[in-house]
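The structure follows.
In this view, the complex is presented without one of its protein chains, the others remaining in place.
Letters A, B and C mark the chains in the order given here, with residues in each chain numbered from 1 onward.
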Amino acid sequence: MTTTTSPLIPAAAPRQRTHYLNANYGVLSWLLTTDHKRIAILYLVTISAMFFLGGSFAVAIRLELVTPAGDLFQSETYNKLFTMHGIVMVFFFLIPSIPAVLGNFLIPLMIGARDLAFPKLNLASWYIFVFGALFSLYAIVNGGVDTGWTFYPPYSTSFSNTQVLAAGLGIFITGFSSILTGLNFIVTIHKMRAPGLTWFRLPLFVWAHYATSLIMVLGTPVIAVTILMVALERTLHLGIFDPALGGDPVLFQHLFWFYSHPAVYIMILPAMGVISEVVTCFSRKRIFGYEVIAASSMAIAIFGFLVWGHHLFPAGQSTYAGVVFSLLSYLVAIPSAIKVFNWTATMYKGSIKLDTPMLYAIGFLGLFTIGGLTGLFVAAVGVDIHVHDTYFVVAHFHYIMVGGAIMGYLGGLHFWWPKISGRLYPEMWARVAAVIVFVGFNLTFFPQFILGYLGMPRRYHAYTEEFQVLNVMSSAGASILGVGYLLPMFYFAWSMRYGAPAPANPWGATGLEWQTPSPPVTENFPVQPVVVDEAYEYAKGREVTVV
Amino acid sequence: MSGFPLFPEQASTIAGRVDALYFFLIAISAFFGLLIATLVVVFAVRYRRRSPDERPKAILGSVALELTWTLIPLGIVMVIFLWSAEIFFSMVRVPPGTMDVYVVGKRWMWKAQHMTGQREINELHVPVGVPVKITLASEDVIHSFFIPAFRVKRDAIPGRYQTMWFEATKPGRYHLFCAEYCGTKHSEMIGSIVAMEPAAFQAWLQGGTGEVSMAAAGERKFQELGCMTCHRGDTEGRGPNLQGLFGRPVTLAGGETVPADEGYIRESIVNPAAKIVAGYQPIMPAYQGLVTEEGLMHLVAYVQSLGGNAGAQGGAGALGPGGASAPDANAAGASPATPQARPSAQPVPDQPRQ
Amino acid sequence: MTATTETDVHEHEHGHEHGGRHPHVVPLLTYFLVFGALMVGTYLTVWAAGQDFGRFNTVVALGIAVTKATLVVLFFMHVKYSPRLTQLVVAVAVAFLALLIGGVVNDYYSPRLDGQMGPANIRRE
Partner (left out) sequence: MSEAAHHHPALAHHFENLGEQKEASSLGMWLFIAQEVMFFGGMFLAYTVYRNLYPAAFAEASHHLDWKLGGINTAVLILSSLTMALAVRAAALGNRKQIVLFLIATVVLGSIFLGVKVVEYGDKFEHHLVPGAHFQFPGPNARPAQIFYSLYFAMTGLHALHMIIGIPILLVLAWLAHRGRYTPAYHTPVEMTGLYWHFVDIVWIFLFPLLYLVGPH
């Protein structure tokens, strides 16, 4: 997507060029901004804080599990630790991470628009997110919540005496931030594409976010009303899930997982979008099977809503419904498999450069494949009866969420960091961090597959001796992974000050976002770009000369 | 840390079949995982960027390739699906002639009771080679009865019965875990299943603490709660006759027929108005909260012992009003003052027989 | 910030003339007819509740409610005159609602083989 000789970049970029970062200063310029780029930075700061908060809970959990006897924390504390780890990581990091940071920053740039369709709504979404986060922080500070991130009644409604209401309201409020962001993206992608940018010329990053936004808008309200019903039952005794009145706790599980399974696709689809961009750029080749990948994103979004029943296999679901959900869960695995094959095919006969984003992309390919394949184990209703609620499932979803979504997030953050900050990050340090993350991750979570099939249940504060060796390996891996995640924070901060100024297109990538200077001006494009090329048009070699 | 196991024991009939599917899945995953990994590494090395302005030829895609890596995975997953569904059906369908055990999950302990009365806490003795049917109930939150060595698991959900079955194949002591998070001592709600040779099991059974059998305990509870005032041996009572009820379809007031299994009997005690037998008035008070789960199990065992083909579905003609003449006229007319929604704690007030 | 090159590439799929286009104004008569229909519908709902259609009571009640809702959506909410994209959004919302309710109620009504009592075991004559 390049125009021939692009008048967009002033020839010699004077040092004091004004861009969205130095356009104006002061706290209010940030807190009242409606510029999608600044809002993306606000989200980046907020979710990074939540990531390290959730990560600290993870470290505590892994420390506890080094010894079979629960001797580091009391069981109440441990129950709160894994609950808050789940809530903070799922609702306050994984779901917003790529859409709110990279999506907010890049979608207007990629489609040649000046901003999202509803800039004020975008800022409101961030405030709603922070307001929800405050509720959850209030819950954490005031004694935490110990119901598990799944809030299953009747424990969450009538037996837990912890901050279930505050944590629930936190999630209820933050859910609307996710809904409004999804709404904003859908309208922007429909209504504000640059002239000439047809649907099949859109970058696959935009396709992935379109599919994700569908899930956000149609799925999130279901968990909002479910958490509301739990809150009503706790406060006003409106006993909807109360078995003493004849209520059915399994109904809650249906409602909860109706959203929470599509939510795992909210987490992984944007990462897939990042991988499509990174793999094509660092193979310098057209994506293999553009339409198939775009269609797979949509198929995952829609099929994702049909499979929630595989979370209820041992929970007294009717036999035939269980078998039907198992079948549908297999059908939803196919589009993911197709995508992995297409990315691999893209690398065939490419010109591959192993910069950090590509390292993360290749890591994603490996780990997401293992995550997806172990999904076949837990979708098999016969095997799932054995592995349900054991560490096998914990390993499976961490391979997808950490191995997939976070690797994709870090890959995307490195890939677009020059565009976001106008600075180049230190390449060597970044590659070291990527390798540490990959090694630490596998050492942490692969032993958990073995533990899971041995039968070690989830959420256990103390376990029987024979599981100790594998748990010690997992905890060792977790410490390496922790280091791997801390490194980027340092060198990204370092690069803000000392990084070399970034050219407009450091990787020689296609895409409208690379045709603006780094960092972009507030209104993104001094002149409305017109798109004449197909997506990822590397072969023509006409992309903008690197300034 | 003596040597640590990498694979669980196979101690039940289903374990071998689940493990077979598990190994097949591992083989598939290993194949595709290595395929992708090697391809990615080979491509990354072989097609590494040699000069900065290298321009590889664009390859847009190939329908043939797309079809192959859609249909082949689809075929494989369908095989896996059918295989796993077949295992699941055999896991769920309870074979006839099982040894029944009632298990109640109560926050942080498992209370098991054999039909002959033996009670066990966090432990369950079962004979090898005999299918054992477990009826699971929970008194508070959701628990999950999980025996890794047998590859079976079932949630115990408050407010309803869940059944599971297994058949031990190897004597030994195996772990019992609670797999559904249930609060503070979730990780201490563990125990063990002791599989014994049938002879040894019988000896253990005889050596029981002389507990009265569940059916007898149920009968005592039946008397204590005054159930016999309405549920009489003949067809005169205000409530249906329970002789030979168990396992036979019952015709309800709305014309539907329901099999009279444990769940139906339990619900008819706890929330009788949910299903009114045809020809009877909804006058039975609800005993929700007045009878513990164990008491309910005793009552169910008692009703089961009153004859009727225990556990088999269908069978003799629908038990309906045909047999019983309409309950004596005046009772139907002046329906006795039904007690308040929450019958007081003391046993059912004596119904004045007008 | 007007578009740079007035190339004819400027094809939005909904080719409308520029400037605030005049929205479709629904005639008064249509509004009052729809209002009348809705009031009749309400009366019908009450009347139908009094009748005993056996198992079809719910179907009738929901049928009336759905027709009333469709009238409101088509005429009061202008979906009849809206672009196809809006109509698609309405269809998707209704489809996902049906999926949510149908998918879950299906679980309560599919048979259970473990011999445990469930609504599915009730065979309606």
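Worth pointing out:
Here is the rule we go by: a contact is a pair of C-beta atoms (placed from the backbone, for glycine too) under 8 Å apart; a residue touches a chain by one contact, two chains touch by 3 or more.
Owing to the predicted nature of the structure, the values given are computational and were not obtained by experimental measurement.
For the omitted chain, the shown partners it touches in the full complex are A, B, C.
Remark: the omitted chain is touched by one listed residue; of A:His19, A:Arg114, A:Lys349 or A:Arg431 this is A:Arg114.
Within the whole complex, the absent chain has one touching residue among A:Ala23, A:Ala49 or A:Met192, and that is A:Met192. Within the full complex, the residue among A:Val66, A:Ile240 or A:Val439 touching the omitted chain is A:Ile240. Summarising the interface, subunit C meets the missing chain with residues 1-3, 14, 16-23, 25-26, 28, 31-32, 34-35, 38-39, 42, 45-46, 49-52, 57, 61-62, 64-65, 68-69, 72-73, 75-77, 82-83, 85-86, 89-90, 92-94, 96-97, 100-101, 104-105, 108-109, 119.
For subunit B, the residues in touch with the chain missing from this view are 254, 271-274, 276, 282-286, 288, 338, 340-342.
Not every partner is drawn; the one left out touches subunit A at residues 113-115, 117-119, 121, 179, 182-184, 186-187, 190-192, 217-222, 224-226, 228-229, 232-233, 236-240, 242, 244-248, 251, 254-255, 523.
Definition applied: only the chains that are shown with their structure count from here on.
The most central chain, judged by C-alpha centres against the centre of all protein C-alpha atoms, is A.
In this assembly, B is the chain whose CA centroid lies farthest from the centroid of subunit C. Centre to centre, using the average C-alpha position, subunit B and subunit C are separated by 40 Å.
Centres computed as Cα averages put subunit A at a distance of 37 Å from subunit B.
Remark: subunit A and subunit C have CA centroids separated by 33 Å (rounded to whole angstrom).
Shared contact sites, meaning residues of subunit B that touch two or more other chains, fall at 89, 92, 160, 162. Those residues of subunit C in touch with two or more other chains are numbered 112-114, 116, 118.
Residues 1, 4-8, 17-18, 21-22, 25, 28-29, 32-33, 36-37, 39-40, 43-44, 47-50, 53-62, 65-66, 69-70, 73-74, 77-78, 80-81, 83-89, 91-92, 107, 140-142, 144, 146, 148-149, 151-155, 157-160, 162, 175, 177-188, 190, 271, 274, 288-289 of subunit B are the ones that touch subunit A when the two sit in their complex. Put simply, subunit B touches subunit C in their complex at residues 89, 92-94, 160-164, 252, 254-259, 261-264, 267, 311, 313. Taken in their complex, subunit C has these residues touching subunit B: 112-118, 121-125.
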